[in-house]
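Presented below is the structure to which this report refers.
Yeah, one chain of the complex is gone here, protein chain that is, but the others are all in their spots.
In this document, chain identifiers A, B, C and D correspond to the written order of the chains, with residue numbering beginning at 1 in each.
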Amino acid sequence: MVKPENLGRIIDEHPFFQGIDATLRELLVGCAANERFDAGQFLFRQGQSAKKFFLIRAGTVAVEIDQPGRPPIIIETIAEGDIAGWAWMVEPYQSTFDARAMTLVRALSFDAQCLRRKMEADPALGFEVMRRFVPVMAHRLAAARLQMLDLYGPTKKPKPEKTAKPEKAEAKSKGRNRAADARLEKAESKKKKDG
Amino acid sequence: MAKAKRDDVAVTVLDKDGLGDFIKNLRKSGYQVFGPRRDSDAVIYDLIDGADDLPAGWGSEQKGGHYRLRRRDDGALFGYGLGPQGWKRQLYPPRQKLFAATRKEGGGFTLAPPAPPDPPMAFIGVRACELAAIARQAKVFGDRDFADPGYQRRLAEALIVAVQCGEALDTCFCASMGTGPEVKAGFDVKLTELIDESRHVFVAEAGTPRGAKLLKAAKPASPADIKAAAQVVKNAEIQQKHLDPAAARALAANPEHPRWDQVAARCLTCGNCTMVCPTCFCTTVEDVTDLKGDNAERWRKWDSCFTTDFSYIHGGAVRTEARSRYRQWITHKLSTWVDQFDETGCVGCGRCITWCPVGIDITEEAAAITGQGRN
Amino acid sequence: MNVLPHDPMVPVPFRIEKVRRDLSDTFTMEMVPEAGGDFAFRPGQFNMLYVFGVGEVPISISGDPADRSVLVHTTRAVGTVTEALDALKPGDVLGVRGPFGTAWPVEAAFGHDLVFVAGGVGLAPLRPAIYQAMAHRERFGRVIVLYGARTPEDILYKKELERWRGRFDLDVLVTVDRATGKWGGNVGVVTNLVARGGFDPLNTASFVCGPEVMMRYAAAALEKKGVARDNIWVSVERNMKCGCGLCGHCQWGPHFTCKDGPVFRFDGIADLFQIREL
Amino acid sequence: MADIRTIKVEALARVEGEGSLHVKIRDGVIKELHFGIFEPPRFFEAFLRGRDFREVPDITARICGICPIAYLMGASQAMEDILGIQVTKPIRDLRRLVYCGEWIESHALHVYMLHAPDFLGLADALELAKVDRTLVEKALRLKKIGNEILETIGGRAIHPVGLRVGGFYKAPSKRHLRALEENLKWAVETSVATVKLVGGFDFPDIQQDYNFMALHHADEYAIHEGRLITSSGLDFPVAQFLDHVEEEHVPWSNALHGKPKDGLAHHVGPLARYNLNYAQLGNTAKEAAKDAGLSPVVRNPFQSIVVRAVELVQVCEDALKIVQNYTEPDAPYVDAPVKAGEGHGCTEAPRGICYHRYRIHADGSVQDARIVPPTAQNQKVMELDLRKVVQANLDKSDDEIKWRAEQAIRNYDPCISCATHFLKLEMDRG
Partner (left out) sequence: MSERKRPKLAVWKFSSCDGCQLTLLDCEDELLALTEEVRISYFLEATRKVEKGPYDVSLVEGSITTPHDIKAIREVRKQSKLLITIGACATAGGIQALRNFKNVKDFIRTVYAHPEYIDTLTTSTAISDHVPVDFELRGCPVNKYQMLEVLNAALNGRKPNIPRHSQCIECKESGTVCRMVAAGTACLGPVTQAGCGTLCPGKDRGCYGCFGPMETPNTAALAGQLLALGQTGRDVHRLFRTYNANADAFRKESDSHG
């Protein structure tokens, strides 16, 4: 374990805590620890109780979802300067993703229980941590949405004449005439049988 | 005290026959002469054979979405107001061939320039606002890095006979836009029609040496004639409609004004306003081929920012809604045109008001959006 | 009257020398004027490419501006004309009009860190600027290429990016939206890379090219990082029929995208980005 | 074992619309023969109710893309009959001219592109073009001249927009009509040559004893107005059409069979017109007919192609005369106040008489509509012809019989789309 004074320096240098008040910093240091993960090791796992969050100091972490029978889906990669894990702040304090070290990762971890207790006791600290966390979460959410947009354009051409109309036709057919057509066919086959 | 006039600003007087001879001379000199002519329901600008084709005694009543020919009792040749379309029809035709391409044996293709140009044109009856419109388009087609040589050539060759307005239509607002009613520049010959109990003549003033040459044989005007001609245009200064061009610049700064939705509810996005606007210059291109695909041509066609195709980029149109298309049109016309060409794109002819099937009025919309109090 | 200029609406025939497939739907063509001669352009400019009988499209030039002997275009086949371009082979002829438009101000960025932010095929219009910057490498601080693609299979100029990445004087960071196969690199949008890039925001010029939404967010990320608006440039796409300010289609607020752009300084157009259906 | 042959033509080619033929032969005897029209009903008469009378000409034009003038004009005349409108001479001339255009277009199409290939053993005119391209080019030019007349007066060839109750929306200028003159001169010559050409074809020797019915006009070869006459001796105004003709519904066809009440199946179209109005043909047409070996009475249905060509000569010449003598009307149409009433209109479509009857309310809305197109009237005689043709060719192969039978149907230039419109029939089991 690294000594608290060293942790304090690391906290000071990390952009996430830039400009933090010295007293509050000391409170934080009390909950912090320095950690290291080899490539392949998990920082936390989906479904587990979120006991910590991490300030990534070096290396790359994959935030991913496991799927049976296929390789896990990487949702995003986070790296130096980023925060990993915010589930510790939101009830029921359960991790929603896996966080896997893609390379050697050095990170500062914060004990969630310790921090939550201190935050409740000291609203100034609570506010300060929240103030720094909310933008991170907001940014992460925005980035995730962007990622879903298929921003760089479709690979398949959007045939304007060809697809526009058939889509409409399909939709329409499903709604109205396809169903009507099916009914008719039924009626017809019945008629044949009857006749 | 009468002073001797300089030769190159000869002011003369033509009677109706004189005007007829004038047109005849133009035709003789090889010009295709375009002028006002009565079609069934309107006075249009078309090829004319002589002064007899001019719409003698026809006037027009124009307001939002409304145009009617009216008989005048003074027999005026130029009393029809404004035609449905300006001179861009002639100077920048609705369809122009850009080139023809032919496949070569063994690959590749050759490009042939379009057909040789038509003979030069002469325009009879160009109003002050129309002169301004021609100047605006000339700037678009030649002022900056790339010029349109076809437009430049047609305009350079065109002989322009302007006519001063003796009265304003209900849709006119050239006075607001500073383009009229007085004809000041950009003409070869300027005509002012004078009609009273005793005579029906045209005071003709040359604006260029070419114009002066055409008037050489004509009778000089008397100071009284000149005074009377100057008086004619005064009547046209009384105009119903106003538009504050300086205030209208603020349109671009109001992209979210609720009025856009109101006008969109009325707007048909039919594109009539852009088609009749004498400064609207947008075009699209069409590629055509013969069936075998060995010969191809590319044509330039008038286009309108009211079509969805106009703003199409792969995936879809940028301006899908009527509000954004109307906004594009009026904002460009009155506001961003100034950023682009240091002057407004509107000359106050009022055609967009008359020929809008539902009578949307550019002056009202501009005033409402820029909060100029008038509504 | 002055001498009438050459009609900018008439194309010049170019012969295709080489075609390379970059991605399943993207390809790079090298062409030379059929009648011989050079082709000069500035990075960021575009040409109107005409396929016989089919039509014309604006395509950015993606080659090295220092090499005037060959004209290079990278195109994605997304519509009728670009698909027809895709069908052309070496030896075929197409029509070229241009170059048109404004350029990436590479020289004006001398003395700064230079950050390229590209998304998808948006890397193509930036490539000439990257070439030019590398030709004057000593005039810049750090030079960084941040590139985002949809999947690892959609990464344009993959080999070239590898080559660049191997250089000590050029940082290349690539990210994908979705990791596939053996991808071991970054996952996430390209804007995330901006936050990580080690450049001096107060002394950085940034050239951004990609889909409009991506550019909006990339510019925001750059601003957040501390890069001033007047040090950010973006390349905007609008419908173009003439390429030279005559047809009116590409108007965007007060601008003709074809001649006032496609490269705009961000401070001049940031507000326009916010207006819907402009 | 009985020798049973079934000959089916599922879908007739080179006719307009969709029709079929079904023949059952047992031991060398025709047991069943149905010429069926399976063009689905379109309910024109039903949805015309409630429409404004001014709309009727344009709407009924949509019954048929090949002879829209027959509907535009028949409907207009019926409305004029109600309103008491008499059109002026220039309008009447324009009407005849535009109708000539339709005849030229339709006859040229039928003679060269639909019917002639049968006589030459070819599948279509495109095969003919391979044999004689110039001939097909001439045919197309002739057809185009007809269309040009339609376009000049009506705006377009199919469903022209220029015609209305009382006349025209806008009369063409003298200059515009004059532009047709040179082409029409060529058309007269070419149609004379056409008579000669088709007169030389081989015709199966079949003589039928038809009861012809056609419009008749004392001063001209009747096209757009006249009285109705029959070879059985009837002579009555068009208003009495329904007193003489009734309709019958047969199970194998979507079209009603029109049939005279006097019991004699009647035949309408070129043969009927030629036989009943020979005296009104112009000299050029008469001579062309004579040169082609046609007597003033023609009863061989296969020779209808020659008669059609003779009519081409007639209408090309008529059109030329009108174009040369045209004066622009003072007003393009004649108007009159609306009133309630019943009116009739009947004209000679290229394939025979097309009858209209309407009743309108005082506000101008249609109360009731009745239209009897030519092909419906001919169905009966077509079946009679077919029986004869099939019987005469029983020794031939099925394919040969099929071809002969198709040809016999094409003798009538059947316009099947027209034939079905007037059915007001129940859809089955909704």
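As a working rule, a contact is a pair of C-beta atoms (placed from the backbone, for glycine too) under 8 Å apart; a residue touches a chain by one contact, two chains touch by 3 or more.
Since the model is a prediction, treat every value here as computed from it, not as a measurement.
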Study note, to complete from the structure: The one residue from D:His22, D:Arg92 or D:His159 touching the chain left out of view is D:His159
Check your understanding: For the chain left off this view, which of B:Arg68, B:Lys104 or B:Lys216 is in contact with it?
Key -> B:Arg68
Point to revise | Residue of B:Thr12, B:Gln239 or B:Asn272 in touch with the missing chain, whole complex considered | key: B:Asn272
Revision key, fill the gap. Missing-chain contacts on chain C, rising order, are 53-55, 80-81, 83-84, 87
Revision key, fill the gap. For chain B, residues touching the missing partner are 39-42, 44, 46, 65-69, 84-85, 89, 94-95, 265-272, 275-276, 286-293, 301-302, 304, 306-309, 320, 322, 354-355, 357-359
Revision key, fill the gap. Where chain D meets the left-out chain, the residues are 11-18, 39-44, 46-47, 51-52, 55, 58-59, 62-66, 68, 109, 113-114, 123-127, 129, 133, 136-137, 140-141, 143-144, 147, 154-159, 161-162, 164, 168-170, 248-254, 332, 406, 417, 423-428, 430
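One rule holds in what follows: only the chains that are shown with their structure count from here on.
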Review point. In whole angstrom, how far does the Cα centroid of chain A sit from the Cα centroid of chain D?
Key: 76
Exercise for review: Starting from the mean Cα coordinates of chain B and chain C, work out the distance between those two points in Å.
Suggested key: 40
Revision key, fill the gap. In chain B, the residues touching two or more other chains are 314
Exercise for review: Please list all residues of chain C that touch 2 or more other chains.
Suggested key: 78-79
Review point. Quick one: in the complex, what on chain C touches chain B?
Key: 1, 4-11, 13, 15, 34, 50, 52-56, 78-79, 91-93, 95, 237-239, 241-242, 244-249, 251, 253-254, 256, 259, 275-278
Check your understanding: Residues of chain B touching chain C in their complex?
Key -> 98-99, 101, 103, 107-111, 113, 140-141, 144-150, 152-153, 156, 252, 255-256, 281-285, 287-289, 293, 296, 298, 300, 303, 305, 310-314, 318-321, 323-324, 328, 332, 335-336, 339-340
Review point. Which chain C residues qualify as touching chain A in the complex?
Key: 23-25, 76-79, 83, 119-122, 148-150, 154, 175, 177-179, 183-189, 191-192, 195-196, 210-211, 213-214, 217
